[in-house]
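The other protein chains are all here in position, but one chain of the complex has been omitted.
First chain written, first letter: the chains are A and B, and each begins at residue 1.
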Amino acid sequence: MVEEICSSVEQIRNIHPLVHNITNYVVMNFTANVLLALGASPVMAHAEEEVEEMVGLANALVLNIGTLSQPWIDSMARAARAARNRSIPVVLDPVGAGATRFRTETARRLLGETPPAVLRGNGSEIMALAGSKGTTKGVDSVAGSQDARQAAMDLAKSYGMVVAVTGAEDFVTDGSRRALIANGHGLLSRVTGTGCAVSAVTGAFCGVQKDPFTAALGALVTFGIAGEIAAREAPGPGSFQIRLLDALDAVDSPAIRELARVSLS
Amino acid sequence: MVEEICSSVEQIRNIHPLVHNITNYVVMNFTANVLLALGASPVMAHAEEEVEEMVGLANALVLNIGTLSQPWIDSMARAARAARNRSIPVVLDPVGAGATRFRTETARRLLGETPPAVLRGNGSEIMALAGSKGTTKGVDSVAGSQDARQAAMDLAKSYGMVVAVTGAEDFVTDGSRRALIANGHGLLSRVTGTGCAVSAVTGAFCGVQKDPFTAALGALVTFGIAGEIAAREAPGPGSFQIRLLDALDAVDSPAIRELARVSLS
Partner (left out) sequence: MVEEICSSVEQIRNIHPLVHNITNYVVMNFTANVLLALGASPVMAHAEEEVEEMVGLANALVLNIGTLSQPWIDSMARAARAARNRSIPVVLDPVGAGATRFRTETARRLLGETPPAVLRGNGSEIMALAGSKGTTKGVDSVAGSQDARQAAMDLAKSYGMVVAVTGAEDFVTDGSRRALIANGHGLLSRVTGTGCAVSAVTGAFCGVQKDPFTAALGALVTFGIAGEIAAREAPGPGSFQIRLLDALDAVDSPAIRELARVSLS
């Protein structure tokens, strides 16, 4: 598995997969810089007039509902249909699902209409979408991981997709395969948009790796390792954010082989 | 007063108050990172469909008119009413009031419909809202501070709110109490959104401190001190922005006791 992750990172740097993001205003800049630092090619486009044409150029589509409004939902649905028709992998980030009905219902609508290759959320969001009684405080998760893992398994089976739950320890499942990832660092929760960024990175991995389970795993491991490298000398969350971009640029096969902490089951 | 500021900072780090921001596109990322660095929990949500539900989860609401359009104004008004009904404190940042009629009128409409706990602006903006003949050059203040202070006193009395005027020296009043704050650094004006950030930080303080005068004062002092710490080794405005986030994470009671420069009258 670790060799497949190394191979995906190399491919991202060779192919520069185009990742089409329809994402929230807060993280657009950081998301684009994360993708560029890793070696991918980001594009943001949300107008109904162009999303189908843009997604047709892309290697992956990332949908993120972090700052939602009706025209954006319509564009996301339209882009997701175009992606499905062209077999372009979709990653869905249900930011804040469970916090408001509008977010929960929008995420469910997108899941139901065009199940993505990968759903990536925190514990609260995944539990809210599975119908569990999780509590979402704003956009931050307060759900325990064991319940969230069961919710992820249920969702993965229902929709035939991979579900990635990020937190202190990350969990990925396609309904049968399961993986736990112990990479990452506490400072990642002190910078806005790191969850959104790992969703975008999952898009980049999906653009070079056909199996979405392997792609999601690779994204979580690689991003988590970059976080560990960035935290080594960061005096605070501002410096950490910048070093994270440097680390995404620098992370390579030796670092992945040394630092990856994955257990499959 | 200084001990109350120290206590508020500690409470922000213990409680992580949820600050709901309906703010401008330019500063969303930086605002979220400023709140996270300080220890608060930011959420951005602007859709009419969800703002009332989201503000109901929040400890404070921050409205910022920096990149205005009609749907956003409607959502701000709706969120402000919901906040009032639930006694959730509101901070209003009238970015660019005085520069265009649209901004001046929007800020006045929001003030008139639902007076906030705290209005935070620069001298030009505060004077424009008080009907003085200030001149706003884009979103930067060109108004002298003495006139702005009188305008702040007038507005505070008229609307029964706290007014905070930031500049080389900051001024806070609730119409009777007045404070001058001499913290801060010139580099703060070389980074976009530092005024917007201090408004958001005022929201975080309002989320843990009932008295909005004390909350606004605490926000200005703490943010100003973080600016001073950040400036110590910053070779330019880029580095300063990053160090400011590190300093908001690091600032503590000893630093506040040593560096606070407040005079009450």
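Note that a residue touches a chain if its C-beta (ideal position, glycine included) is under 8 Å from a C-beta of that chain, and two chains touch if they have at least 3 such contacts.
What you see is a predicted model, and the numbers here were worked out from it, not measured in a lab.
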Filtering A:Glu3, A:Glu53 or A:Asp252 for touch with the omitted chain leaves A:Glu53
Looking beyond the chains shown, say which of B:Asn29, B:Asn64, B:Asn122 or B:Thr222 touches the absent one.
B:Asn29
Looking at the full complex, which residue from A:His20, A:Arg103 or A:Arg190 touches the chain that isn't shown here?
A:His20
Considering the whole complex rather than only what is displayed, give the residues of subunit B touching the chain that is not shown.
24-30, 66-70, 96, 99-103, 137-140, 190-193, 235-239, 241-242
Missing-chain contacts on subunit A, rising order, are 18, 20, 25, 28-29, 32-33, 36-37, 41-47, 49-50, 53-54, 57-58, 71, 241-247, 249-250
